[in-house]
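Left out: one protein chain. Kept in place: all the others.
Chain naming follows the written order as A and B, and within any one chain the residues start at number 1.
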């Protein structure tokens, strides 16, 4: 063999190595549970099509048919994955009916699932203006999407062989974009009416992760045409020296911690301005002041604090707050702040 | 170095790359739950022996000691994995007693577990005659095993770098074959009496996935000698102008959907012939006509349809049918069809 043949061969080997060193990531968020093997079946389809895929479970314990819960769970997690990840989300009571199967391409991930509102939070977040295009292409937690100062991303990586993956998967400038999946070439040959996750969404995700263009899979649709869930917005009202913010419980986690829709960004300025400790009201309970960690209070005592997602949270130390307070998703939560005269 | 040394080195590198691009898949179906770390321990054994293995959970939530449920769960999932996959299935109340540990090699996968009936469905399916040898070597869902027209497998793959994996793992012609695992060289050095999944089945699966021949692991045994569960067959009876098919509930899934043992292949011709909508009877409930998706009926209403496995299924839209109808596994289900005079 001539030397230039070696050069080509070596270049080919290097390309394959690079691909293997960053295997494609596909995540799943469903209400399928672990009981029936539905999730394992989807992984079989993906690995048959794309043997080196890395499949990550976000949650399969979304309560049956609870689209909002799936949407919120996906939203909290996707920001911590590489922007090149493909996210399958299937809470799909309308499977086999008129609802459209879609793919949604954003700067921080590509999403596959039914057009029934499960992408509501992702879509809202990804449509927020990005102040800094450069940051916007980074993994979300490196500081991009949320405008957090990138105190880490700016310095040299601390070890020799490790640096955050910053691959922006798409060459488009106008993201997000959505497509209605209509091309059966990318599905399993036989499409059931009750398990599109296996027959349609899993193979589409495998094809996307292997580099197939979404344009070939379906028709572009406008973002406005996508189904979204009605999200309740926090209400701020002031009377004289006090300000009251009324929000809602949006999630109760495994520990019974009560997560609200009151964000850091809204409450922060109010709290800076306050003359006295804020009061959090939930059901019959009043909590005075905000803590910083669960261990701020004694065992069995309630504490309100900013949770890990930047949302106001109510917990009881070493106990289940939602059970103690008989709280349910959708319940109102009030934060009362007193201003200086 | 001389050039032919490079050629050999390059060929070696290419072989290793090819192996990495299609890492060996090992699945697990057990009644171990996720609570105790038993499953994680098995994965530790596998990864210690075979570091590049891809281990996929099918289900660990089979109810304790329910061999039939494990057998059915495995059966529904394995057909969607590459034919080269190794499937560990352990619902094993007789662990440490006389029951034999076995490996079962089939055209569509290799199975490791106790000889207690957990492979009943797989064995039945794999012993069905394959009409087309070519199809029979494909992954099951590509159309092989079930005789579905391979509308996808026949065309060029839709993307440049992705095609279904069709590796038939074995060179044998007379599959399935079974072996009684008696060679402790392939087990952990110390065999407990209560956790063969860790000490025997996991290392055997790792060795199989790395290419070891089952002949070296144990003694060939006849398929007839394998333990099988008694499966109830649907009964068809006709009287005058009507036909009644009586089957059984074989599974109730996480959603409460009721899955029966009445297959598409049996019901299809009857339904084609019918003059009126069929009636499905289950417990005190009668459902008129078959739907095509869960969303065919109003919220809270029952619907009978062909499920994603080609089995008759009864569901209630956005609710738990089994709870509503007080249905249990083993309950009878009747499909009544009227024929033309």
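Following the convention adopted for this analysis, a contact is a pair of C-beta atoms (placed from the backbone, for glycine too) under 8 Å apart; a residue touches a chain by one contact, two chains touch by 3 or more.
Just so you know, these numbers come straight off a predicted model, no measurement behind them.
Enquirer: Out of B:65, B:127 or B:225, which residue would touch the omitted chain in the full complex?
Expert: B:65
Enquirer: Would you write out the residues of subunit B that touch the absent chain, in ascending order?
Expert: That gives, for subunit B, the contact residues 1, 6, 9-10, 13, 16-17, 20, 31-45, 47-52, 55, 64-65, 93-97, 183, 185-190, 192-195, 198-199, 206-207, 210-212, 216.
Enquirer: If you put the missing chain back, which residues of subunit A would it touch?
Expert: Touch with the absent chain occurs at residues 3, 6-7, 10, 13-14, 17, 20-23, 25, 27, 29, 34, 54, 56-61, 73-74, 76-78, 80-82, 85, 139, 141-143, 148-153, 155, 158-162, 164-165, 251, 253-255, 292-296, 305-308, 313, 317-318, 320.
Throughout what follows, only the chains that are shown with their structure count from here on.
Enquirer: Determine the centre-to-centre distance between subunit A and subunit B, using the mean Cα coordinates as centres, and give it in whole Å.
Expert: About 32 Å, centre to centre.
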